[in-house]
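Of the protein chains in this complex, one is absent; all others appear in place.
By written order: A, B and C. Residues from 1 in each chain.
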Amino acid sequence: MSQNLRVKSSNFIDETSRISFKFNGKTYYGFKGDTLASALLANNVHLVGRSFKYHRPRGIMTSGSEEPNAIVQVGNDKAITEPNVRATEVEIYNGLEAKSQNCWPSVNFDIGGINNFLSPLLPAGFYYKTFMWPASFWEKYEIAIRHSAGLGRSPTKPDTDIYEHRYIHCDVLVIGAGISGIMAAKSAAQNNLNTLLLDEKNELGGTTIYQNSDNFKIDNKISSEWLNDEIEELKKLDNLEIKTRTSVAAYHGYNYLLARENLTDHQSKDEKVNKVRQRLLKIRAKKVIIATGSLERPLVFNNNDRPGIMLSSAVKKYADYYGVICGKKNIFFTNNDTAYESAISLYKKGINVHCVIDIRENSNSSIVKEAQDLGIKIYWSHTVVDTHGYKKLKQISIMELSKDGQSFANSNKTVLDCDCLGIAGGWTPAVHLFTQSGGKLKFREKDQVFIPNIYPSKQISIGSCNGDFELDEIIKNTSDTLKDFLEIDNSDYDNLTVKTTKETSKKNIWLLPSDKFIGKTKPFVDYQNDATAKDIKLALREGFRSIEHVKRYTTTGMGTDQGKLGNMHALGIIADTTGVKMGEVGTTTFRPPYTPLTFGTIVGRNVGEYFDIFRRTPMNDWHINNNAEFENVGQWKRAWYYPRGNESMHEAVQRESKATRESAGILDASTLGKIDIQGSDASEFLNRVYTNAWSKLGIGKCRYGLMLNEDGMVYDDGVTTRLGENHYIMTTTTGGAANVMSKLEDYLQTEWPELDVYLTSVTDHFATATIGGPNSKKILNKLIPNLDLSDENFPHMSFKKVKIGKINCRIMRISFTGELSYEINVQANYGKSLWEQCIDAGKEFNITPYGTETMHLLRAEKGFIIVGQDTDGTMTPIDLQMDWVVSKKKYDFIGKRSLYRSDTMREDRKQMVGLLTDDSNTILEEGAQIVSEFNQNPVQMLGHVTSSYFSPNLNKSIALAVVKGGKDMMGKKLFIPMEDKTINVTVVDPVFLDKENKRLNA
Amino acid sequence: MFLINCPYCGERDQSEFIAGGEAHIERPKQPTELSDDEWAEYLFMRKNIKGIQFERWNHAHGCRKWFNMIRDTSNDEIKLIYKMGEKPPKG
Amino acid sequence: MKNKYSIFSLIKNAFSYHENWQKAWNDPQPKKEYDAVIVGGGGHGLATAYYLAKKHNMKNIAVVEKGWIGGGNTGRNTTIIRSNYLWDASAGLYDHALKIWEGLSQELNYNVMFSQRGVMNLAHNLQDVRDLKRRTHANRLNGIDAVYLSTEEVKNFCPIINTSPDIRYPVLGGTLQRRAGTARHDAVAWGYARGADEMGVDIIQNCEVKGIKRNGDNVEGIETTKGFIKTKKVGVVAAGHSSVIANMAGLRLPLESKPLQALVSEPVKPIIDTVVMSNAVHAYVSQSDKGELVIGAGTDDYVSYSQKGSHQIVEGTLNAILELYPIFSRMRMLRQWGGIVDICPDASPILSKTSVKGLYFNCGWGTGGFKATPGSGDLFAHTIANDEPHKLNAAFNLNRFVSGDLVDEHGAAAVAH
Partner (left out) sequence: MLNYTSPIKELKKYTGLTVGEISPLMKLNLRGKSRDFLTAIGKNINIILPIEANTSSSSENYTAIWLSPDEWMVVSNNIDSKDNNDYEIEELLFNKISKTNLGSVTNVTDQLVMINLSGEKIFDLLSTGCPFDFNDFKSKKGSSTQTLLAQIDVIIHHNKINSVNLFVRRSFSEHLMSWINDSASRL
C-alpha cells in the first residue's frame, strides 16, 4: 500500500521511521507516531469492526479514548492477546498484530450481519419479552445469545507481563495537559508546589498543539507555537513530574485518585522485554486541577454510523496531527462553528472539502465567513436525512429543515457523493472525574451542557471541561481561577492578548428529523450497543421514565465507551419526548474507571507468592529439609505432617501419633499467639476477659482460659502463665492471635481505661518447641541437666525460667495431647537450634516430629476442643460441656450476660459429645450430619461431626460432634446418613483416652 | 480512600485503620441487672444513622489507638476527630 | 389486560414499528388511602406487592419508591441465585425462593433470564473443606441439590480455574449446586412491577417517605414527599435505608449499612459458563449474557450511605480473581459501583412484625438478598396479609436478637453472597 493518503504537513509523525504492522492478517505500513487508527486510515482502511447487536460494519469514529466503534483484538499470543482495544489509542510498533472482533468469518463478510435484517424483531429489551417458551428452553436460547454477544476474546493463558503500583503524594495534581492543564502545571510548579501533570496521550498540548490557524493567537503567536514555548519552559521546572500515556481512571474521596501509566504498550516485543507494562499510580493530592477538556458530540440522524462518518474534530486531527486524509470527498455536517475549523484546515492542506451542511439558519462568525470566502459551499438550514454505502460511506441525502427544526421546509432531497462525513454536534465537557469525586453539576441552557457546580473537595475544573470553549475565555478564566485556587498573586497569564473566533449562533436538535417514519430509521445514539433514538422512544412509551431505566432498558451508555458520545443525546431525546426540561432529567452516574482499567494493573505485584503474605516459624527450614507437608493456617505455613518415604498422610499421622504416645513427639508451636501482659490490674483484666477466675493463680503457674464474645459464644482459648505478681503471658490460638490482641486492646482503651494494664504481642519473639510423650522428661533432662524435673519442683501447669547454655528459655509444663509435655520457648533466633538439639537429644527415644494433623488427632483422643473446628461461633462453653471453666462466682466477664438468655439456657442446645462408630474401622466424615430417625420429611438433623480420626492408640475410629441435647444422650444410638450408606454410631463421653489424666504424670 | 487525621500520628491513609462501629455505646456496668431486651439493645441494636454519625476508629497499623470520629455517612465527609474518653461535642 | 409478551407479539408489533406497546407500568399519583403500603420499590418490595395482590387479594395497595424502581441493590448486585445454605431455616427460605425462580419468567410473562448454570463454592483450607462438607450434607438432607467436588472435579466443571497445588491458597475442593445460577436483575424488578401494576397496585416513584405516623402502637400512615398516605399496614423493604425508616417510627434495628462494591469487565466471548464463589480468598465471578465478567467485591467495615466503597476492597477482590484466574490479567474493568447493604449480626435477614402494630420489616439481607427476591416477597406478603409470619420466615423474627436464637450463617460463609 502506498501512503497516498498523507499530507506532508505533520510535525508529529516521523516519516523517516516506517513501521510495519498487521491488521486482519494483512501487512500495512505506518510511521512512528501513528495510532493504529491513523495508520489504517492512511491505508484507506475504514471498515474496522462490527457492532454489538446488529453486526453493522463500523469504522473509525474518533481520534481518542472515547472511540465506540473501532475496537480490535491486539496480539495473537494466548497469554498477551488483549480484547476490545481502541484502535485510536494503540500506538503502532513493528510487529503489531490486530484484528477485528465480533465478526465471523471476517469483518468483510460477517454472518452476524443477518441481525441487521432481523432488527425489526430486536427492539430495545426484546429479550425480556421472548425466549420464554418452552419454559425449560431459556438456557438453550442463552447459549446462542451468549455466543453472539461479547466482543473480543479473553486471553486463555496467564499473563506474562509485570504490573506495579506506585504511591504518589503531591501538592497539586493536574489532569490533562491541554492548554489549560499546561497553564495550571506551570503556575503550580513555579510557585513551589510539588506538582504532578498527567495526560492520557503520548504528547503534551492537547488539541491546541496542532492548532495552526491564524484565527487563534496568543501573545501574537499562533496558539500552537505559544503553547509549545510554554511546554518547553514547563519542562525546565524542578517541582514538576510529568507523566504521559497516563490516564486517570478514578477520582475517589479525599483527593485519592488512581491513574494508569502505560509504559510499554507502544513498544515492540524486543523493546519491552523485562519492563513493567503498566503502573497503577495511587495519588493523594492536596489539590486537584481537572483539565480534561471536552468531547465532541456526534449528531443523531438516520444511518449515522457508517464507516466514513467521523467526528469533525477527528477528521481535523487526522489531517493536522497525523497528516492523514480521511476521505477524498469530504463533507462536514454541523450545528456549530467547529466543523468550519476542520473544513478550513483541510482545505488549506489541499484536501477536498465538498461542502458544509449546517442546521443553523446562518452565522456571521469570522470563521464561517472565512470558509465562505475560501469558496466552501454551505447548505444552511439543512440536515442529513440518510446515508448510503454498506461497508463505506458513498453518499448522503440532505433536506432543508423547517423553521422549528422538527420537519422539513420542502420535500426536495439532494443526494451528495461523499466518502467522509465529519459530524459536529457541539462539545460536552468531560466532567466524568468531577462527578466521580462527588461533584454536583449544573445545566447551562445556552449551549446545553452540564458543567461543574459544587466541588466536594479541594479541586477545580478549568478549560473546556469547565465549559469554557473559546480561547480567550479559556485563558482568562483559567488564569483567574488558578490564582485563586493556588493562592498566588501573579500569573504569567494576566493581560495576555488573545485572538480567537467567536461563535455567534447556536442551534441544537438532539434527534434530527428524517423524511422516513422513525420506526424505519436507525439513528444511533450508542453506536457500540446499537441503541437508537427509536429504542429510547420505545422505552419511554413503555413507561420507563428515569434516565437510569432508559439506559438499562436500551443499553445506551453501557458499552466500552460508557456513553461518552451518546449520553447527552439520550438525555436530550428523553427531555424532548417527555417535555421535561433537560436540566431536570438528570444525568446518569459516571462510574469509575474513566477508561477501562486492566485487572493486572489494579492488582500490580499482588500476584503469585505476593497474593497474600506468608508467615514462617524459625524452624521452617528444618521442616522443609525433613519433608514436611505444610498447611495454611491463617497466613502461617504450618508443618502439617512429615511423610517418610512413600507414606500417605494417613500413614504418617498414624505413625506420628503412636510414636508420641509411646515415647516422644515434638511439635513446632511457635505460631500460637503470645501476649505479654503487665500492670497492677493484670489479674483483674484476666478476670474480665476469661470465663474463669485468675486472682488466685500462683506465680509460676499456668491456667487454661476460655474467652467469649459478648454474645456468649466461644471466641478463643489458650493457656496463660503468671510470670510475676503483675505479669502474665497469654497464649491464643494461631488463627485468633491478631483478633484477640485487638479485641483486648479495644476493651482496655475504650471500656476499661481505668485498668493499669499493658499488652504487648510477643508471638514472633519466641520460638516454641513442644516435647510430649512418656519420654519427654528424659529428653528435657538431657537438654537441661541442671533443671529439677520432679513433679514436686515442676508440676503439671507450671512454669520455669531456665538457661540452655547461656540462652534464657521459658518452659511451661502444659499439655494439649494428654501426654506429659513441655513447651520450651526461646528467643526466636535460637529456635532452630533449640529444635535441632531437642531432636538430637531425643534420638535415642525415637523422638518424632509431628505436625498439626497429629496434634489434632492426639487432642481429639483427649476430647480437647479446637476453637474454629469444634466451634462455629454458635457454641457456648456450656454447650461444649466445659462448665468447669466458667466461674459462677464472678460478677461479670465478657459474654457472661448472654449465657442467661432464653435461647442460650435451653437444655436441648447442641452439645459437644463423643461418637464411636459401630464398625470401629469406619472413619466418619468431618461435617457429616447426625440424625436419630429417618422417617421424617424433612429429616431432622441433630448436629454434625466436628472432628474425626482413626485413633492408632485406641485402635478405633473416634469422633467429636455437636448434637442437640447430646449431654443427655450418652449411650444412645444415632445415625449418620451419607450419600451411599448410613453409618451407625453411639454417643459417648468426648474424652476417649486416659480419663484419669494419668499420662500427664507418667 | 479516606484520609484520616489520627489524633496521635497525623493524617494517614484509610488502609492503616479499622472501623469499630457506633461510638458512645457504653458497656453496661452491671449486665446481670439488665433484662434480655436491654441486653439485646446493647449487643445488637444500632442507630445506623444516615447523616452525622459518631463512631469509633482504630489506627490499627499505626499507633493502635482507638479514637472517635464524627462522619457524615451520606457522603463520607469526616467532620471531627477526638480522642477516646473525650466527650462528644454538643449539637 | 396487558399485551402478552411472546415472539408472536414481537413479530406483530414489528409490523407497526413497535409503536403500540403498552406501558409496562403506570405512573400514578398516590391515593389518599391504601389497605397497605410497601416502602421500597426494589425487587423485594415489588414482589411483596405482587404477591399481596395475587395471593392475598389485597389490590388497593401501593409501592412507594424514593427514586426509580429497581434502582437500589436490585440493580447493583451480581445476580447470584442459590439456596445451599447451612441452617434449616435458611435452607427453607432460600429454596422456597429458588423454586419460585424456576417458573418466574412464565409466571410474570417477563423473561428474567434465570439461568441455572450452577454455582460452585471453593474450599481453600482444611476448615473450608469441613465447612463445605457440613453444608453439603445438610443441604442433601434438606432436599437441596448439592454435591461436594474434589479439586479435579472443580477443574472439570470450570477448566479456567487455577487448581495448581502451588498457588498461595490452593483449591482443595468445592461444592456445586446445579440448580443455582444467575438472573437478569433489572428484569426481576420490572417483571414484578408490570405484574403488580396489572393487578391494580399503584407503583409510585420519586416518592420519598418522610415520616411514619403512629397512633400509640398502631400505624396510621406515612408522610411522603407526595403527601400523607393513610394506611393501616406498612411493609418496609428499604434495604440499606431500613434503619432510616425504622428511626422514623421510633425503632432501632440490629443493622449496619455498609458499602458493598461490584464491578464488570468489558464484554468478551463466553469464557466461564458457571458461577464460582470463593469465600476464603474473596472472589466471586460469573459472566453475563452480554459477555461481561461480573465480579462481586466485599463490604467495607464502616457505615456508609454514599454508595461508594474504598479502593482497597476492589483491589483485594481482583487480587483474588487473578490468583484463581490468571488468564484474566489483561481483561479490563469497565465499570465499578457500590451499593448499601444492611447487615445483620448473624448474616441472616429479618422478615418480621415489630412492636408497632401494622409495621413490618423485611431487611437485613446483607450481601445476598437478590437470590431471595421471589421467596422474600411471597413470605413477606403472607406476613403482612395475615399479621403472622409464614412458617418459612418464622425464624427470621426480630425477637431472635433478644432470645439469642440467631440463624448464624457466618460459619457457612464469611460473606453470604
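Note that in this section contacts are C-beta pairs under 8 Å (C-beta built on N, C-alpha and C of every residue); 3 or more make two chains touch, one makes a residue touch a chain.
Note that the coordinates shown come from a computational prediction; the quantities given were computed from them, not determined experimentally.
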Touch partners, limited to displayed chains, of the chain removed from view: A, B
Residue of A:127, A:141 or A:614 touching the missing chain in the full complex: A:614
Chain not shown: contacting residue from A:580, A:762 or A:978: A:762
Touching residues (missing chain, whole complex) on chain B: 8-13, 15-16, 61-65
Missing-partner contacts on chain A, residue numbers: 162, 164-169, 194, 276, 282, 284, 605, 609-610, 613-618, 636, 671, 676, 678-680, 724, 726-727, 756, 758, 760-766, 804-808, 826-834, 837
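Following the convention adopted for this analysis, only the chains that are shown with their structure count from here on.
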Interface with more contacting C-beta pairs, comparing A-B to B-C: B-C
Separation of chain A from chain C, taking each centre as the mean of its C-alpha atoms, in whole Å: 22
Centroid spacing, where centroids are CA-atom means, of chain B and chain C in whole angstrom: 29
Sites on chain B at which at least two other chains make contact: 1-2, 18, 36, 39, 43, 75-76
Junction residues of chain A - those touching two or more other chains: 252-253, 256, 438, 711, 898, 901-902
Touch list for chain A against partner chain C, complex: 52, 80-84, 120-121, 123, 126-133, 135, 138-139, 142, 145-147, 149-159, 161, 163, 250, 252-253, 256, 258, 282, 438, 517-520, 534, 538, 541-546, 548-549, 552-553, 555, 560, 562, 589, 591-593, 596-600, 602-603, 606-609, 611-612, 614, 631-633, 711-712, 868-869, 872-874, 898, 901-904, 925-929, 931, 938-939, 941, 944, 946, 977-979
Touching residues on chain B, where the partner in the complex is chain C: 1-2, 14-15, 18-19, 21-22, 36-37, 39-41, 43-50, 53, 55, 57, 71, 73-76
Touch list for chain C against partner chain B, complex: 241, 243-244, 247, 252-257, 300-306, 308, 310-312, 342, 345, 401-403
